[in-house]
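The complex appears here without one of its protein chains, the remainder shown in place.
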Amino acid sequence: MSASDRDTAHPMQDHVHMRKPKPRPTPEELRARKEATRQRVSGSVETITVSMGPQHPSMHGVFQAVLDLDGEVIVNTDARIGNLHRGVEKLAEYRTYHQFIPVTDRLDYISSFAMNHGYCEAVEKLMGVHVPRRARYIRTIAHELCRLSNHILWLGVHIMDFGAQTFFLICFRDREYILDLFEMLCGARLTHSYARIGGVAKDLPEGWEHKCREVVDFLPKRLDEYQRLITQNRIFLKRSVGIGIFTVEDLHTWRVTGPCLRAAGVPRDLRKDEPYAAYDEVEFEVAVEYNSDVYDRFLVRMKEMYESCNIIRQCLDNLPDGEFLAEDAAHVLPLKKNVMRDAAAMVQDFVHVFRGPQVPKGEVYRAVEAPKGEFGVYISSDGGPKPQRLHLATPSFFHGQAVPALFEGEMLADSVGIFGSADIVLGDSDR
Amino acid sequence: MESSTQTTIEIPEAMESVFAKVEQRFGEKLLGTSFFRGELSITVAPADWVEVAAYCRDEPSLAFERLDSLLGNHYPARKDRPFEVVAHLTSVSRTARLRLKTQLAEGEKAPTLTGVWASAGWDERETWEMYGIVFEGHSDLRRLLTTEDFEGFPLRKDFPLRGTVGGRIRTDLKGKI
Amino acid sequence: MTDFIFLLIKGVLWVAVGVGMVPFLIYFERKWAGFFQSRVGPTYAGPWGSLQSFGDMAKLLSKEDVVPERADKAVFKLAPYILFVPGFLVMALIPFGPLNVDIFGHKVDLVIANFDAGAIMFMALGSIAVYGIVFAGWASNNHWSLLGGLRCGANMVSYEIAMGLALVGIFLMADSVNFSQIVDGQAGNFWNWYFIPQIVAFVIFFISSIAELNRDPFNVAEAEQELVAGHMTEYSGMRWGLFMFGEYVNMVVMSAVIATLFFGGWRAPFTALDFIPGFIWLIGKVLFFIFLYMWIRWTLPRYRYNQLMDIGWKIFLPLAIANLAVTAVIVSVVQR
Partner (left out) sequence: MAEKILFIIFASLAVLGALGVITRTNIVHGLLLLVFTFVNVAAVFLLTQAYFLAVIQVLVYAGAILVLFAFVVMFLNLKEFHQLEQLHGTQKWAVLVLAPILLAEIVVVVAGATWTSVGAGITPDAIAAQGGNVRVLGITLFNEMLLPFEMASLILLVGMVGAIVLAKKEDGASMALRDWTGDEEAAQAVVEQEV
């Protein structure tokens, strides 16, 4: 949707360009400065070592960063993960393609549907399943709701990293609306398991569209309220502008994706670049900022929330009728209500449960734009009902790897904000 | 699964230029090519692994700036070269993807990609701890996801799902502690 | 002898009010936090949850008192007391009524210690209280605590200077450093209070006092997001409770000092309202400032440590000196 099509300008417009922050150092200057710090402290200064995490109030989950400090400046970082490792990839090799869907919930438990969706997209690509149009729209809506809930939670936690405790609970209050929608949709608030191979588990319940529309009409007002609280807050500006700058090359070489990449001016969004679900049928703008600091990552996510509401509204407007699950006996589980009545469905169910779907040999890699970044699924199939190898390239894994590299030369107090701006969930990272 | 055994492959136009470019540069060094669901896979020897990857990144018309994921795989049925390392390259500017593979024998070392993409660091650590594939030149090959005293390589096919050591419910100690 | 009895009564009364306020302050802080955060706060203990703090106290008292194995035990145990004893001492300096009041035929000063250099004494005791935090951080033998202690020490030293210079303007206007005389200098209606001519000093003093009290947005010493709990990380049970207690006692004291210096102390805003005892006015003003502290705490994010120091040294200190210079000129022109 171009700007002229809208009644008003982008809702962020008024706030963001009202007072542009002061010019900040270019990444090159910053890197030179960091290098100077590193040389100054190398060897000559006695550092103290502190362990930030795994039990630390601001470490998200059980991430551990062992920091060497020169006074308040971080000179060396060692990131450690693995405290939440559950062997998901091993589990995948012992489950049929259908059975693995609930496990994907536990990856990024903040945005479970995005994980379900990414996995199902990969499996559908492998099997060549055609997803009905209605299912694709429902998936788009659910995916964007998921993005909203993830970003709202992230926002609260991120602002709390800077010490504002009230904002956290305000965000939790608004996240409830979205969780309620998910509860209506699939009965679960956190671990949805809503996507299925070939569609979604259930059709939209009665009255859900209306409720959803209410929420997406109402949330932008709340987002405006957040903006009034945060976007021009002097202390927040001082804490976030020019902090944690990453160059585009650095972002690529560390495989940092999602909002963090877009905050560096790269308009990379898989929803546009490799469209899936119904993203090629809705119009939206890719949120991009250019300074690649903590503040711009915040702005990108704020813009994305407005866009998500916009996408959901469009999907609700154009929601097509029809099936919500593909009719593809070889690959798709039948509906439970048919299993007890229809002989064919019963056989189909029996085959899928006891043997598994029919899968061609081959390997696929499919990535979707999960709220935290690009979530890639690699499946290698040997023709059996279970994957021969399944690998999950989760955004938090790479962000967790990259962010400690950002810490060096920054101050201890900023490390918390920088870490928060990368948006990491350990379930996603440790797998 | 065994990509190099496929003799005839059809390459779509979008991928053709990539393939042509790589083939022109490396020719005989490409051990195999496969194409499935719009994805191009190229198998190279471990010795050429870094060279091909660096070329794919640096050649302007390829511009695979990013290593999307790097993983190991285990085919116990394949006696001579049971291990495989798979790398997924992504070009953000051109919106293209490429899969590079190399096959390794038991105990054979793979060269590290950390010099080309920094993000290979953790991926290679994970591959090492899960499969025992040693990456030569990796500066920090420690265990990443499992505990430091973990024994064995859990993602190998001969490793039981229930594990071998810690984490099991110790029924043999029932009533003793 | 009667003097001594009155002193005892004043001391017990003032301390009882000051200390007795603390559990309810904690309760109100939680209620306010709930209000700001769209929730209800404590509700179960007592009517509207008002006894919550006493429940907490009982819990803290019954908890195990953990002293880390490799901590410096003597200093570790001493530190919480260093923090909150000076707070009590400052209370003795705050006048809560006029001098030489006739009560039952006795002349009584409605202040515990009408100390000559009272306002400076307050600064001096404030600087002693720092040791509580600094040594708590050091004695815990924990890097987070050490960092917290150091931050707090640096913070206090820098803000005391700005605070002290902001006060000098008041001293010049009142021509005294005695709290009672400063209050006397503000006699009359509320437009005679010092916060109007000394608005710059008031802003500096108030913001510095937040830093001095270690409350958000300046609680860099505690900074739970970065330093776990700063100097309090290793403390448990009632020793931790003493730190919290000290924080609230200091908050009462600081509010009382601000009310005394800038807002007429025990005086009513209008002379017509003088029939209400000064004590009540003082308590009202104290509660107002405590509310301000709470409001700020639950609204703003936290400054970074070096930004905090920047504000102290680069803005408040020059501003305080400029304010002092201007005040000195005006006072000397007007009064002589």
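Letters A, B and C mark the chains in the order given here, with residues in each chain numbered from 1 onward.
Here is the rule we use: a contact is a pair of C-beta atoms (placed from the backbone, for glycine too) under 8 Å apart; a residue touches a chain by one contact, two chains touch by 3 or more.
Note that the structure is a prediction, hence the values are computed from the model and not measured.
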Contacting the left-out chain in the complete assembly, out of C:109, C:160, C:212 or C:247: C:160
Among C:57, C:123, C:238 or C:287, residue touching the chain not depicted: C:123
Selected from A:66, A:91 or A:237 as touching the chain missing from the view: A:237
Which residue of C:131, C:144 or C:179 touches the chain not shown here: C:131
Residue among C:165, C:183 or C:200 touching the omitted chain: C:200
Missing-partner contacts on chain C, residue numbers: 72, 74-75, 78, 115-117, 120-121, 123-128, 130-131, 134-135, 138-139, 146, 149-150, 153-154, 156-157, 160, 176-178, 199-200, 203, 207, 306-307, 310-311, 314-315, 319
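To be clear about the criterion, only the chains that are shown with their structure count from here on.
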Interchain contact steps from chain B to chain C (minimum; 1 if touching): 2
Identity of the chain that, by mean CA position, is farthest from chain A: C
Innermost chain, where centres are averages of C-alpha coordinates: A
Distance from the mean Cα position of chain C to that of chain B, given in whole angstrom: 63
Inter-chain centre distance, chain A versus chain B - centres from mean C-alpha coordinates, in Å: 25
Interface hub residues of chain A, defined as touching at least two other chains: none
Where chain C touches two or more other chains at once, by residue number: none
Chain A-touching residues of chain B, taken from the complex the two chains share: 1, 36-37, 39, 41, 65-69, 71, 73-74, 86, 88, 92, 95, 97, 99, 117-119, 121-122, 130, 143-147, 154-155, 157, 159, 161
Touching residues on chain A, where the partner in the complex is chain C: 48-50, 56-58, 69, 72, 159-166, 169-170, 173, 233, 235-236, 238-239, 411-416
Residues on chain C engaged by chain A in the complex (per definition of touch): 33, 36-39, 143-144, 146-147, 216-217, 219-220, 223-228, 298-307
